[in-house]
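Here the complex is missing one protein chain, while the rest keep their positions.
Up next is chain A:
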Amino acid sequence: MAIRFILLVNKQGQTRLAQYYEYLTLEERRALEGEIVRKCLARTEQQCSFVEHRNYKIVYRRYASLFFLVGVDNDENELAILEFIHLVVETMDRHFRNVCELDIMFHLETAHFMLEEMVMNGCIVETSKTNILTPIQLMDKAS
């Protein structure tokens, strides 16, 4: 599995979105999120965006007050994952118009839905913003 989980965490370390592609129990998730937040949020701009954690690594990027953290296998291409994070942000930006923490909080499902369009079973399956957003807009219209 290339991508193991995607986490969005705010500056205070609160989880704003969590999508796991491998099964973890609630306790494991809570522990993992705590450890990751402790490890990543303390890092500075001058430090690299990759952190090794347990037997995999975390690629993360900060956008304003939100941290996007992606847990990947050790042999995954870190730079490609950074590009992927950027794509996620751009997609959200296009949908929510200047996305912010609250947009994701109040539209958690839509955010999950975007990720579902982009990532399936840990593999990136869609990288076109238009393609990602079309079904979401269709769904929104239908409801």
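By our rule, contacts are C-beta pairs under 8 Å (C-beta built on N, C-alpha and C of every residue); 3 or more make two chains touch, one makes a residue touch a chain; residues count from 1.
In this section, contacts and distances are computed from a predicted model.
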The complex's invisible chain, by UniProt name, from "WD repeat-containing protein 43", "Calcium homeostasis modulator 1", "glutathione transferase" or "AP-3 complex subunit delta": "AP-3 complex subunit delta"
Sole contact to the chain not displayed, among A:Tyr21, A:Tyr56 or A:Phe96: A:Tyr21
For chain A, residues in touch with the removed chain: 1-2, 14-19, 21, 23, 25-26, 29-30, 43-44, 46-52, 73, 75, 77-80, 82-83, 105-106, 108-109, 112-113, 116-117, 120-128, 131, 135, 138-139, 142-143
